[in-house]
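This view holds just a subset of the chains, kept in their places.
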Amino acid sequence: MATITSTLRPEAKKVVGEVLQGALIDLVDLSLLAKQAHWNLIGHNFRSLHLQLDEIVALARTHTDVMAERAVALGVNPDGRSSTVARDTKVPQLEAGYLQDGKVVAAITDILESIVNRMRKRVSALEEPDPVTQDLLIKVTQELEKQHWMMQAQR
Amino acid sequence: MATITSTLRPEAKKVVGEVLQGALIDLVDLSLLAKQAHWNLIGHNFRSLHLQLDEIVALARTHTDVMAERAVALGVNPDGRSSTVARDTKVPQLEAGYLQDGKVVAAITDILESIVNRMRKRVSALEEPDPVTQDLLIKVTQELEKQHWMMQAQR
Amino acid sequence: MATITSTLRPEAKKVVGEVLQGALIDLVDLSLLAKQAHWNLIGHNFRSLHLQLDEIVALARTHTDVMAERAVALGVNPDGRSSTVARDTKVPQLEAGYLQDGKVVAAITDILESIVNRMRKRVSALEEPDPVTQDLLIKVTQELEKQHWMMQAQR
């Protein structure tokens, strides 16, 4: 079976592959958690938060695709299946059932902070092996930090 | 903490809640698996299948939202977190790594068939307790059966 | 003067006509009351509620037209004049003057609940005489129940 040839050296490809798979897991899980909160939310700020959470879902879905397609373009197979995400995710989880608005703001702030911290490490890790991929990680970090501010601003 | 009052009788609510949670798991996992194939696909039919798989993702995401919002509108908390999906899914899974186009057609056909079978049972189960919810399940079944044909037609 | 011939048997036409006229009154009055709250609203959640109330107005107006055009398509004359609505409405009314946001949430939740209850009875009543009309009532019930959740979620 044919495979995709990489435009990177093997060592660089290994580093970049791990970075992209890690970012993929973070972003798939962010999209699932933001939807979970979007649905089970309750409280005075329902409508504002309900809409903002869907913007986070859209952001997470867009960049998930960018990460995965970048990985395969470099000859690395992305893995975004539910069992892989459930097993490997490092994102703090939400409880089942209704979620009060104040708690959602706090929880999503933590979730975003946790992801941003890993993203910043990924940006550093890619500077030498592949500045072309690094640029994509910089973009998603910018947007996650913006959402982090906007979520935090309404505490 | 406030909760959402149901417009259904308790027994009906229980049946409808289980149906919607089951459909939710099927559809979230379908969206993750169709993306997995969209990324790792390889073969002469790459471009056609790559695009068609994204249509299935869009379909799955749209109806996931419909199922979950319907559940909470009836006072039932939907659960679409990665750990729940990984634990409860009944959808046949894809292997990791590259996926040859012919295999993808076969696998997605099986995945859709498996989901359609459960959806038809859900349609029957809802006729008496809640025709309003049943109508939403009928819609998603129509669209899944159409994708099932289109995937199968290219074997 | 020419009239519209019905595609239904006389008894079925009578039942369907009463159902559609009842739904029409509910929906016209919902559109007027949601606008009344949209204008006289006051409180911290002003902007969110102000926008959400206009979505309810749009929903009510769209389905009012569907109900009325369905009625005349079956040879029954719909009546949505102000005097008829004022006389026949069963929807709980709002007071004149400023309306505090918390009160609006409670009042609109009650209004929607009252209409949903009547709509579910109409869905049942139509199953035998006209499933084609029943399908239209199911649609409006789905949307009203969704608004009912979203209004209630912000208590």
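We call the chains A, B and C, going by the order they appear; numbering starts again at 1 in every chain.
One rule holds in what follows: a contact is a pair of C-beta atoms (placed from the backbone, for glycine too) under 8 Å apart; a residue touches a chain by one contact, two chains touch by 3 or more.
Worth saying up front: this structure is predicted, and the values here are computed from it rather than measured.
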item	value
Complete complex - number of sequence copies, 3 represented	12
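Quick note on the criterion: only the chains that are shown with their structure count from here on.
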item	value
Type of subunit A:subunit C copy interface by residue overlap (half), same or different	different
Subunit B on subunit C, rotation in degrees - Cα superposition, rounded to nearest 5	120
Two chains sharing the most C-beta contacts	A-B
Intercentroid distance (Cα basis), subunit C paired with subunit B, Å	31
Computed distance of Cα centres, subunit C from subunit A, in Å	42
Subunit C, residues touching no fewer than two other chains	153, 155
Residue ranges of subunit B in contact with subunit C within the complex	2, 4-5, 7, 69-70, 72-74, 131-132, 135-136
Touching residues on subunit A, where the partner in the complex is subunit B	1-4, 28-29, 32-33, 35-36, 39-40, 42, 64-65, 68-69, 71-72, 77-87, 89, 93-94, 96-98, 100
Complex contact set, residues of subunit C against subunit A	44-45, 48-49, 51-52, 150, 153-155
